[in-house]
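Heads up, one of the protein chains got dropped from this complex, but the rest are sitting where they should.
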Amino acid sequence: MWKKGLGLGLTAALAIGTAACGNSSNNGDASASAPASSAATSSSTASAAPSKASSGDKAVITYWTDDRHDQEYIKSLIDKFNAENKDNIEVELTVLSENYNQSVDIAFSSNKAPDVLRLKSANTETFVKKGYLAPIDAYVTDDMKSKFGSLLLDGVNTFDGKLYSLPNSGQTLRLVYNKDLFDKAGIANPPQSLQEMVDDAKKITAAGKSEGAYGFALNFKNPKSAFDRSIREILSLSGYQGLGYDLKTAQFDFKPYGQVVDYFKQMWDDGSVLPGAETLDIDPMRAQFAAGKIGMYLSFATEPGVYKDQFPTTINWSAALAPTLEGKQVGTSEIVSAGTWLGISDRSKHKDAAWKFMAYMYQDDFLTAYHEQGFGISVVPSIAEKAKNPDIPGMEGFLVGEHDSIWPVSPSVTPEGANYGDAFFKYMLSGGDVNKVVTDLNARYNDALAKAVEKGDVKIQPNPSFDPSKLGS
Amino acid sequence: MTRWTRLRENSLLLLPSVILTVALGIYPLIWVLRYMFYDYPGYGEETFVGLENFRRLLRDTAFWESVRNTFVFAGGKLLITVPLSLVLAVILNGRLRGRHFLRAVFFMPTVVSTAVIAVVFYLIFNSYNGMVNQLLMKYHLIGSPFEWLGPKHAMLTVILAAAWGAVGNYMLLFLAGLQSIPHDLYEAAAIDGAGPMQRFWRITVPMLGPVMQIIIMLAIIASLKGYESIMVMTEGGPIGKTEVMYLYLYKLLFPVATSGAPADQQFGYGSAVGFTTAVIVGIITAAYYWMSRKMNKVF
Partner (left out) sequence: MNEQTAAMGKPVPRKRQDGAAFGWAGARLAAIAGRAVLWIFLLAVALLTLFPILMTVTGSLMTNAELMGGGRILPSSWQFHNYAEAWRQSNFARFTWNSVYMSVAATVGTLLVAAAAAYVVDRRHFPGKSLYVGLQASTMFVSVGAVVLRPQFDLMVKLHLSSSLWGVILILISAHASTFFILLGFFKAIPRELDESAMLDGSGFIRTFYRIILPLLAPGLGVSGLFAFRHAWNEYILPLVFTLTDPGLQTLTVGLANLRYGASAAMQLNLMMAGACLSILPMLVVYMLANKSFMQVTAGSVKG
């Protein structure tokens, strides 16, 4: 008998609770000042709800992004736009926390595509290929052309002679290290060569193991993600393209990649890597770094923001250029995701309105503020010159310097079998012959490349005169 | 009732089921049977490739490894789940104080969503500072951290997690089956002097026969098909050590989100893989059904 009462009671409680809190959370959504209330996944209307219902000439456009770190700032800009614009345009923001590319695919295939999209260097070409994006040549003014001129690159934001997006900011990649642990191990400076990194990791582990501190870690739960934030800049600084592509021959060659992996493997075999790193996701790793358990790792310029807000830390940490194969800087550290920011959907019914929003977002003031608040390193020359440096501890290490530059784009193909991240990580853990791994990867990737070229999906052009040391000048 | 009315009634009652089954159950199968001869990245062109997908399948070592992993996973999970849930069901079927409470307790894991399970089990089992290792080291049962989620033992951990989530489920099914055995049989046997073990083996097991056959068959299919819990826990495990067939297939269609670069969805090859896995599961199920036909006869 009592069970029945309990069951009914719980149901009633849940029903009441749902009704009550349902109302309050709706009110919470409508107020634009509520912080993070409709955070990661809500398609929040940035303006008050009632205006949505009104008919007339109002154009409602949707903007999709997978950036989470800047969403509050973006939301504030959108609110401003919605309030100030005289063309009766209203923008809705949707922040997707994962599966961004798949969501876009599904949206376009079911005719529910957003009007404006966040574009990154890795997915822009694919989106153009799939016919998602509309060219913006007709909209771009001469002012804009001069502002962005040097950054409009083929294969980055221009395809087949048509422009699809404009740059804003990029991410630099650095070696992030714990100064306290370095001191404890008696190391004065961050490593300049991979061999030094291996040695340093070993020393740090020896000095810190008793307290659970280890020399190195990465988010190896997703090997490709781990390598794309570490080996990428090691290679580019060493003079090789960071994703295994050889720009001179326009073919994939993973030999240099394999060389770097060997050093990583050495660290693994030495026991210098945090135990369980093979299941470590990026945020648990950051948590351990913040707790002083990791000597060094490599990542994007998003880290200072993370240690400011999400994982406040008391350790002394800093960022330095990645080590190189030989200890010399032959190339430049690649600034990634630098060529694009916003783009317009080809299926949008409000292309003009979408452009007005896009142009609004690309204002100098906003781009400057974006840089100054540390959401990304501005790559637009006129902005970067004048903007103040962001006031986030640790950001100094990530600022664009003489050793950073944008690299030419490499084609992205889907090989048959394991991708390079999985293949190399498997080698790291279970050993084998790295040359065999390299040969196998080259064969499969170049095979896929040939097929893609045949289908017309990608275009490649060998550049025998490519010189990495000339980049950025 | 006229024949016509009867026919109309029958059709009406049967129609929803038929429509739904054909549209959402059979049509996808036909779709797969067609696309397994094509190369289709999910958008744009589809290219006819004939048997190429199957040739690729034969040389795809990762796939056959996943088949092996599936057998290990299913075997381990069944070995723990079936006997344990049967024993629990038998115990909780009899008169026992607090059995309703205990039934609810054992049922609880099945209501927790997989995403949460993944996170919790990570916190419990991760080798760096997981709960289990801390406890084991504290009581000096192990010297250095045990790599629960490392390449060597991830499969074991994943099996444990899956069994944890499944026992309550099968316990309920067995309970339902047990409740259909008339009590008089037990009472008569007790009067005749049969002890609890004898009652179990001579009454419970035979009477449960047909039900148990079906439940075990469902369990076999479910453990061969199950991949969601593995997906959220290890995403196929360090270097593919816990990658089971259906997870391998899922990844072909929904490549794991990495930093920015979208990989092509491989529907053509995926269909071929799907077809092959269905055949493998079908063979095993049929084999089991044939081998267990004895269970169908009630002694």
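By letter and in written order, the chains are A and B; residue numbering begins at 1 in each of them.
Here is the rule we go by: contacts are C-beta pairs under 8 Å (C-beta built on N, C-alpha and C of every residue); 3 or more make two chains touch, one makes a residue touch a chain.
Small disclaimer: the values here were computed from a predicted structure and weren't measured.
Considering the entire complex, the omitted chain makes contact with A, B. Only one of A:Val91, A:Ala107 or A:Met267 touches the absent chain when the whole complex is considered: A:Ala107.
Across A:Tyr139, A:Phe311 or A:Phe366, the single residue that touches the chain missing here is A:Phe311. For subunit A, the list of residues touching the undisplayed chain reads 3-4, 6-7, 10-11, 14, 17-18, 21-22, 25, 28-29, 35-43, 68-69, 71-72, 94, 96-99, 102-103, 106-107, 109-112, 281, 283-284, 286-288, 290-291, 302, 305-306, 309-312.
The omitted chain makes contact with subunit B at the following residues, 6-7, 9-10, 13-14, 16-18, 20-21, 23-29, 31-32, 35, 42, 84, 88, 91, 93, 95, 100, 102-117, 119-121, 123-124, 126, 128-131, 134, 164, 167-168, 172, 176, 179-184, 191-196, 198, 218, 221, 225, 228, 232, 245-246, 249-250, 253-254, 267, 270-271, 273-275, 277-278, 281-282, 285.
Throughout what follows, only the chains that are shown with their structure count from here on.
The mean-CA centres of subunit A and subunit B are about 36 angstrom from one another, to the nearest whole unit. Residues of subunit A touching subunit B in their complex: 3, 98-102, 105, 109, 120-123, 126, 130, 212, 220-222, 224-225, 228-229, 274-276, 278-279, 288, 337, 412, 414, 416-419, 421-422, 425-426, 429-430, 455. Remark: subunit B residues 41-45, 56, 60, 62, 100, 122, 126-130, 145, 147, 149-151, 234-235, 238-240, 254-266 touch subunit A in the complex.
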